[in-house]
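The complex appears here minus one protein chain, its other protein chains still in place.
Residue numbering begins at 1 within each chain, and the chains themselves are lettered A and B in the order written.
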Amino acid sequence: MGNYVARRIFATIPVMGVVAIIVFLMLRLSPGDPAAIIAGDHATSDEIAEIREHLGLDRPLLEQFIRWLGQLVSGDFGVSIYMEQPVLGLILERVEPTLALAISTMIFAIALAVPLGVIAAWRAGSWVDQTIMALSVLAFSVPVFLIGYGLVMGFSLALELLPVQGFVSISEDPIGFLQHILLPTVALGLVYTALLARITRATMLETLNEDYIRTARAKGLAEPRVLILHALKNASVPIVTTIGTGLALLIGGVVVTESVFAVPGIGRLTIDAVLQRDYPVIQGVILVIAGVYVLVNLAIDLTYSLLDPRIRY
Amino acid sequence: MSSTQSLGTATEVVKAATRRPSRIGRMIRRPLPAMGAVLLLILISVSIGAPWITAQDPFDMNVVDRLQPPNETYFFGTDAFGRDIFTRTLYGGRVSLIIGVSVAVTSTVIGLIIGIIAGYFRMADAILMRIMDGLMAIPGILLAIGLMSLTRASIWVVIIAITIPEVPRVVRLVRSVVLTVREQVYIQAAGAIGTRFPRLMLKHILPNTFAPLIVQATYIAASAVLIESYLSFLGVGTPPEIPSWGNIIAEGRLYVQIAFWNILFPSIFLALMVLSINILGDGLRDMLDPRLARRI
Partner (left out) sequence: MKTFFKKAVALASLTMALSSMAEAQVPAATRANTLKVVVHANLQILDPVWTTAFITGRHSYLIYDTLYAANSRFEPKPQMAEGHEISADGLVYRIRLREGLRFHDGTPVRAQDAVASLRRWMARDVMGQQMAAVTASVETVDDRSFEIRLKERWGMVLDALAKPSNPAFIMPERVAQTPPTTQVTDTTGSGPFIFVREEWRPGNRVMYRRNPDYVPRQEPADYLSGGKRALVERVEWLYIPDQNTALAALNSGEIDYFEAPPLDFIASLQRNRNIRIVDIDALGTAGLIRPNHLYPPFNDARARQALAHLVRQEDFMRVVVGNPALYSKFCGSFFMCGSGNGTEVGSEPFREPNVERARQLFREAGYNGEPIVVLQPTDRPQYNAATMVLVQAMRRAGLNVDVQAMDWSTLLSRRASRNNPYQGGYHIFLTTHGGPTTALPPSNTWFNTRCDRANPGWACDEKLVELVADWSRESDAATRRPILETIHRRAWEVIPYVPYGQYTQPVAVRANVHGVLAAGIPVYWNIEKR
């Protein structure tokens, strides 16, 4: 088991390496020039060239890459071209809202999707099933920002129940935190819920057809026990996998949601950085997000053996 | 009259009980996928037939008529530039269709090629899969945004930017099929009698990938149309001149309180198209191979 863990952790390194190369190349080959933006609207070409040199942007690509890698290894994610502040610091400052939104969305989605998926599978073919599935398809066919605007118009403007925008830290004000996070969570969560519900239903369907379920029912076990303790537990592996891989989808959705609800998270940081070609920030953010994704999936992989004893390493 | 009277021997009873309805029959009896297909056809024909349905030019700005609500001249009203939303919505369908289909086809083809190579050749597998894992670790939208900023906006760039994050999933799918098929006895037998790889691939491996690929392709198409709207919403999508539903919504979103028709109609069309493609995908999946219902 320890061997397996070590091997899996080791396997993440080349993945991160690939990510690093992709990110670096992608940005350095782009035409927009941060020096021109920094120099401002009224700068001359000489001033722009001076700033480029000052930022080290005129060195050969390989040299820039190696320098960057070296810094990464020592934990230095570089300094934002614009704000002249360490990238890691910027990311850490803004990670809380994104993390809060992502976690609350996942909790919302899992809490809603799993029961719905189980019920849909249990009553496969009935109108309950068809309704749940129809709603799911609808939920991930409508763009997140439309759901977001709809919620804002309804709950914030018309009913005046919840705030329109912003984020309040849970440590500052738990009630305010809940108020501010609710709408963005629902907007984003509906999409994630739909995806998860479908997978849950699909795996449950497969599991429910197994012999041991028939046995359990024949034994006279109460239906909820059968569904949860036997079927769901055995169906959990693909569901948990989807939660992990769905994280990438979630982060994409977070970017849009943060834009609509003015949540000061990493999504907005990335977009602003991209629009201004703030290379160190873009690279840092993508690396961090990719890293988190890889770690989460690693954790999920490693917990498989807990969920399904048949999986042994 | 009891139904058992019409049944004769036990064999017939068993046969009757286990007779599976035909595939098409199954599909037609479930109304949802059929409706999806019909809806999609309507949307496609309306989009392709845009120039014949409306005489107006989607780029024409009639500044004096800006932000007008729906009326006889402008069925869906006008936007902030005085352009007819009805015309733009219809033409926008073409762009969304082109993007959806292109992304689906491109990612499927590329994923197929890479997947087969990875599944069949052990050496290439390790490297390719690491690259695919790396690509999957970067959230699609961020990758698309990054790629979009590489060069000036154009439909081709949008297509490429949306395709690239979709490829790894196709690769995984194809690879898993290839891995499974490869171990089959009849493949090994074919190899034993000297069948070369190309023939092996064409006659045996490829056909097994069609069903899951087609289903995956429909989901990718739906997802591509949505992602394009997100990119346009964030300001890094299709060039603003070209009407795509995402663009029209993005441009009109500011006016949602004073001129909601700007986003209402393209939103409905967008949701309907994505919905119909998804429903079609579900139907195809059920029709082609019910076992897939559990795998995807």
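Note that in this section a residue touches a chain if its C-beta (ideal position, glycine included) is under 8 Å from a C-beta of that chain, and two chains touch if they have at least 3 such contacts.
The model shown is predicted, which means the values in this text are computed figures rather than measured ones.
Touching the chain that is not shown, out of B:Val63, B:Ala189 or B:Leu202: B:Val63 (per the contact rule at the top). The missing chain, though absent from the display, is touched by one residue of A:Ala102, A:Ile132, A:Val152 or A:Ile282; that residue is A:Val152. Among A:Met16, A:Leu90 or A:Leu112, the one in contact with the hidden chain is A:Leu90. In the full complex, chain B makes contact with the omitted chain through residues 59-61, 63-64, 66-67, 80-82, 149, 152-153, 235-236, 239-241, 253-258. Mapped onto chain A, contacts with the missing chain fall at residues 31-38, 40-45, 48, 50-51, 54, 82-85, 90, 93-94, 149, 152, 156-157, 160, 163-166, 171-176, 259-262, 264, 268-269, 272, 275-277.
In this text, only the chains that are shown with their structure count from here on.
We define each chain's centre as the mean of its Cα atoms; on that basis chain A and chain B are separated by 22 Å. Contact residues on chain A toward chain B in their complex (touch as defined above): 14-19, 22-23, 26-27, 29-32, 130, 133-134, 137-138, 140-146, 149, 153, 202-203, 205-206, 245, 248-249, 251-253, 255-256, 259, 270-271, 274-275, 277, 282, 285-286, 289-291, 293-294. Residues 32, 130-131, 133-143, 145-147, 149-151, 222, 226, 229-230, 233-236, 249, 253, 256, 263, 267, 270-271, 274-275, 278-279, 282, 293-296 of chain B are the ones touching chain A in the complex.
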